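For this depiction, one protein chain was excluded, whereas all remaining protein chains were kept in their positions.
Letters A, B, C and D mark the chains as written, and numbering starts fresh at 1 in each.
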Amino acid sequence: MRSPAARIGMLLLALMLTALLGRSVWQLSMLEPASDLPRQLQDKLAASGVEHPVTAVLLNFRSYDTLLEIAVLVIAAMAGISMARTRSLEDPELRTSDTLLRALLRWLVPLMLLLAGYLLWAGADRPGGAFQAGAMLAATGVLMRLTGLPLDFLRPGILLRIGLVLGFALFLLVGLASAIAGDVFLAYPREFVKGLILSIETLLTLSIGMILLALFVAAPVNDASEPEEGEK
Amino acid sequence: MSNWLMAGLLFTPLALATVSLLLGFRQGRALSWLGMLLQLLVSVGLWWLVRHEGGFYYTLAGWDAPLGIELRVDGLVVTFLLLTTLVASGCGIHAGFYLEPDRPWQRYFWPLYWFLWAGLNTVWMGGDLFNLYVGLELITLSAVGLVALGGQAEALRAALRYLLAALLGSLAYLLGVALVYGQFGTLSLADVAGQVRVSEHALLMRPALVLMLVGLALKTALFPLHGWLPPAHGIAKSPVSALLSALVVKASFYIAARVWLEAGVAVASQWMAQLLGVLGAVAIIWGSWLALCQPRLKQVVAYSSVAQIGYLFLLFPLTFGVEASVSLHAQQGITLQVISHALAKAAMFLAAGNLILAVGSNRVEALAGVSHFLPFSLFSFGLAGVSLMGLPPSGGFAAKWMLLQASMASGQWWWIMVLAGGGLLSAAYVFRIYKASFLERDEQDHFYHPDRRLEVAAMLLALASLGVGVSGSQVLSVMAMPFEEVQ
Amino acid sequence: MMQQALIPVFALLCSMLAAAIIFTLPEERQRLRTVINLLAALIKVALVGVMTWGVLNERDYGLSYEILPGVSFVLQADALAMMFAGLSAVLWLLTTIYAVGYLEGSPNRSRFFGFFSLCVASTMGIALAGNLFTFFLFYEMLTLSTYPLVVHRGTDKALRAGRNYIMYTLSGGAALLLGIIWLQGLVGDISFQETGQLKDVDENLHLPLMLVFGLLVAGLGVKAALFPLHGWLPQAMVAPAPVSALLHAVAVVKAGAFGIVRVVYDLYGIEFATLLGVLEPLGWLAAFTIVYGSVRALSQSDLKRRLAYSTVSQVSYIVLGAAVFGPVGTVGGLVHLLHQGIMKITLFFCAGNYAETLGIHKVQELNGAGRRMPLTSAAFTLAAFGMIGAPPLAGFVTKWTLGSGALNVGMEWVVAVLLISSMLNAAYFLPVIHRLWFLSEYEWSYQRRWGRLETHSWLLWPPLVTASLTLLAGLFAVLPFSPLSWAELIAAREYLP
Amino acid sequence: MVEILLDLLLALALILTAAAALLSQDLFRAIVVFIAFGLLMAVCWVRLQAPDIALAEAAIGAGLTGVLLLDAVSHFRRGRGTDSVVEEERG
């Protein structure tokens, strides 16, 4: 428990922050719109290879952000599985014996997979895309795990690690390929742009799904510990 | 030429991270040697290019800012890229022989290491405020992962504390970015800098500036937001501590400095600048004092980082509302401080790791008598200490000299006192270590002899920190190279 | 031309290189280490000789290199530089020989000789520094490289002395740095030049320049052991004898005194300094230190402590000389830079010999040592008489010139100070000499035999050589290349025509 | 008019759920409230004409984050040794 003075201080701090922030937002809202970025985006959308502007920004105009963001995900996944030191990531406690639930799942899982596929495909011209599809995949996995369906592919082994970086690696290779072709890093060749984006998205979906799932499943349950440096 | 180099620079760390994730520690290590060599070639190549032809913008994915992301490559950036290569390679080589290869979780060291490197490169070159945010997060998460890797409870606690602080800092920064985007409708720092100077409502940027600076100060561990740093840097494995102290905290400071110099000085107020300076000054004094009181060797070095980071924040008062020449002096001084502290602190942590390995304990008193068994590492520690104390002939001295000159010329004499006092205090904690190691005790007779290669890595970095001191002019001359403004 | 500019660099590098090699040598490679040490010392003496000859013929050994924007690293060899460089080169050779003998068989010799060489390299750099920045560079390097020597024994006492030493000198360094920065802010990056650089400055800079002078002297005064900044010196005598010799005669104390001389003559210029009125307080401070040091020396029962207080007193002669306006006074101060060096080093060598051979540390333990160690004691006696100022020894030359210089410009009180100090010198040295030769032998608990000679031959020759130098410097003071005539050469160049 | 009212209500609900998520005494309930907050956020994004974010928020922000946190809570409770809580968590 914090002391009352500290609590009041915190409250004041938060209030002050809110007030200042609100004032700033209000003031900024009074300004004339300064940007013509949406218009620029519209102008160049045709050249981006996809019709949906958000996807165009994510995978073409600002693809470097997305590349690094996947890297952030991979890092989190890595840190997650580095903590898991058991051979299997399954949690026997969670195995269900409810037949009705199993039957339900038998229908639900393929349906969700289908939905993920649709989201991926829709990303090109409608809302949707790799992240949403990946999240859907992961949600399917979570469901399977919560009900105890086996997730053998999630053993911390080489296969899991390949799966984690598959999308990222393809993204990176495409970036490199365009650089080798003499252009800048990540610049897609005009004629393949749609196909490239779609294939990147597909693998990304798989990887993102696996990463999110691995993060969820990689609950550290073990006793291995290392002595502190110098205290051997 | 520049396209190839840039592609190599961006691709190598990410590719190395990917491939080494699929390998074990030993194969990853072998591959990493190759990666370090590549990075060295590429960064030297870029440095050479900029030195002879001046800086340039690199438009990623072929889309110009503000729609696309542009990287800025100028003299300062190539210097930092080269610095990163040197320091990170030094730490990497050290780590390659320092970490126990047979632990199952060590295989994740190399991927994290290379992702960290990629994040650093991104931040040095970043010209897009949001891209900088992603770069920062890349650095933060890989750094947290490295601290926690295979760690015990204490390491986890430190990593958690670090994670929470760093995330809050990033989000504060991102909030600032959101306000900037709301005001100027662009994320490109160069655009913002241009608009701030013509817009009549420029002063409305102040809250955004404050938020960014506070967030970044938290990530840089400026007093009083430094609480997370000593545990994290003190408990991590020595090569990791070296990376964190030498480079990671610099990344967030670098962004703060870029934002400040390009847009901040136009909208800030004197009290903001002075407040940041005062906090830096308190950090110098308080951090040094705490370093003096620590019983553990690595905690001493970690608190010393808190103090040394304080010096960096003198940039703000010394560049606000002063003549251009004074501001230039201050910027040069801070640049030298970043470079020399990076080299010296990395050397110091690596040497501290060797010393700990040799005496088998992290305590300062345990060092008694080590001076005739491990003079090489002790010597590296000493040389690095020279730079931290700001004594000649070292980069730390050169930096201090420039800062003193800038304070003198701007009439802000109070910083002179801080600089002088801080130097003496840091001498106190550095000499405390020397003193402990010179003490002769009869019973302490056998020490473990670490691998020679571990000692060489520390030594080379320490020598480099001295080298900065005698080649300050050359180092700074690259930064003065012309930069073509692309509009 | 190019080679000429490189000679000072070589003079610096030869001992740095020696240091680097010695650091990496394993402890047991004793012979190789000795060879490298002596080789480096001999090369240095040769290089300094060449430069001295060149300086006499007005050759220019300048080297300048921009180390930071607006600040240069400057090496230059002028007459004053050569005086200090010559002193340190010759005495380093002797001290090295002595140290090899002294430390035979003791641990950590690689470390010791490495820092020893670094220390001399810094001294050489101080001598050859062409501006305050470069001077400061080597001045701090000297601080750092002497610390491991002071704490070499690793005892609690040594570590405490080391801590005090570092506290004093680093604070001094900070004051010096502030002075330098301030000066740079006022007048820019200026180099040392004979007759000074500041004579033409604006009138309203006079006050800041006085304050800067105060800071510089405070910074340098720590190493020069000016009262009240002398506290570290008597404690530092726990270091091994060759280190004490180096500290007191060649490197540290001298670096401070030399720095003050540089600031007075080559930065401010003696005329301008007199005009500012900063010399008079400096003179009083020096005079007080002279008397104070001597008085404190009287009551010391530890031999090396007594010698240390004697140094406090004697070094201030140099400062006093700098504070006395007029060529003759200048000569008196400058010549003491050399004279004090050779005399004091003799005394410390002898003290070391007594300690090594008979385990003597206290003054009363010296009773009768003259009969057991006649050569050492003769050298000690000679140097002690030199300190007192008995003719025809080196110390007499100093006091005579200093005194007549002061009389020339009407500073009679200086003569009084000289007389008092000489009497005090006599008062603390004569009893020692009396004990050495005329009292019956003390019961030494510890005695070491070195065969035929009274002590190890490497320990014996250096004091004998320096003692004879004391005699020669006094006897042949009028010959060319004697300390006196070299100091006259400098003085002739320091005053405006 | 109706739209503004709806927006206001939504904003109020966001603030209330946020506060409730932090103030709730029971950690489990706090997380459930947080999931509700995530779903409200998704509605917000729809109101802001950002269906992409709405999808992502619902799936990632509310769904996955919530499940992750819930799983962690159940882990803590198991660590304390009360198995009944595990049952509760599954429901």
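Keep this in mind: a contact is a pair of C-beta atoms (placed from the backbone, for glycine too) under 8 Å apart; a residue touches a chain by one contact, two chains touch by 3 or more.
Operating definition for what follows: contacts and distances are computed from a predicted model.
The listed choices are "NADH-quinone oxidoreductase subunit K", "Peptide/nickel transport system substrate-binding protein", "Amino acid/amide ABC transporter membrane protein 2, HAAT family" or "Sarcosine oxidase subunit alpha family protein"; the UniProt protein name belonging to the chain that is not shown reads "NADH-quinone oxidoreductase subunit K". Here the chain not displayed is in touch, across the complete complex, with A, B, D.
Across B:L60, B:V87 or B:L174, the single residue that touches the chain missing here is B:L174. When the missing chain is restored to the complex, the residue among A:L37, A:L101, A:M144 or A:L173 that touches it is A:L37.
Mapped onto chain A, contacts with the missing chain fall at residues 1-2, 7, 10-11, 13-15, 17-18, 21-22, 25-26, 28-29, 31, 33-35, 37-38, 41, 53-54, 56-58, 62, 65-66, 69, 72-73, 75-77, 79-80, 83, 131, 208, 212, 215-216, 218-222, 225. Not every partner is drawn; the one left out touches chain D at residues 3-4, 7-8, 11, 14-15, 18-19, 21-27, 30-31, 34, 37-38, 41, 44-45, 47-50, 52-53, 56-57, 60-61, 64-65, 68-69, 71-73, 75-76, 79-80.
On the side of chain B, touch with the chain left out of the figure occurs at residues 67, 130, 134, 137, 140-141, 144-145, 148, 152-153, 156-157, 159-161, 163-164, 167-168, 171, 174-175, 177-179, 181-182, 185, 187.
FYI, only the chains that are shown with their structure count from here on.
Once the centre of each chain is set as its mean CA position, chain A and chain C turn out to be 71 Å apart. One finds 42 Å separating the Cα centroids of chain B and chain C.
Shown for chain C are the residues that touch two or more other chains, of which there are none. Shared interface positions of chain D, defined as residues touching 2 or more other chains, are absent.
On the side of chain B, the complex with chain C involves touching residues 329, 332, 369, 371-372, 375, 379, 386, 389, 391-393, 397-398, 401-402, 404-405, 408-409, 416, 420, 423-424, 427, 431, 434-435, 438-440, 469-473, 476. Of all residues in chain B, only 3-4, 6-7, 10-11, 14-15, 17-18, 21-22, 58-63, 66-69, 103-105, 108, 111-112, 115, 118-119, 122, 130-131, 134-135, 137-138, 141-142, 144-145, 148-155, 175, 179, 181-186, 195, 199, 201, 204, 207-208, 235, 237-238, 298, 353, 356-357, 359-362 touch chain A in the complex they form.
Of all residues in chain A, only 20-21, 23-25, 27-29, 31, 33-37, 40-41, 44, 60-65, 67-69, 71-72, 74-76, 78-79, 81-83, 85, 158, 161-162, 164-165, 168-169, 172, 175-176, 179-180, 182-188, 225-232 touch chain B in the complex they form.
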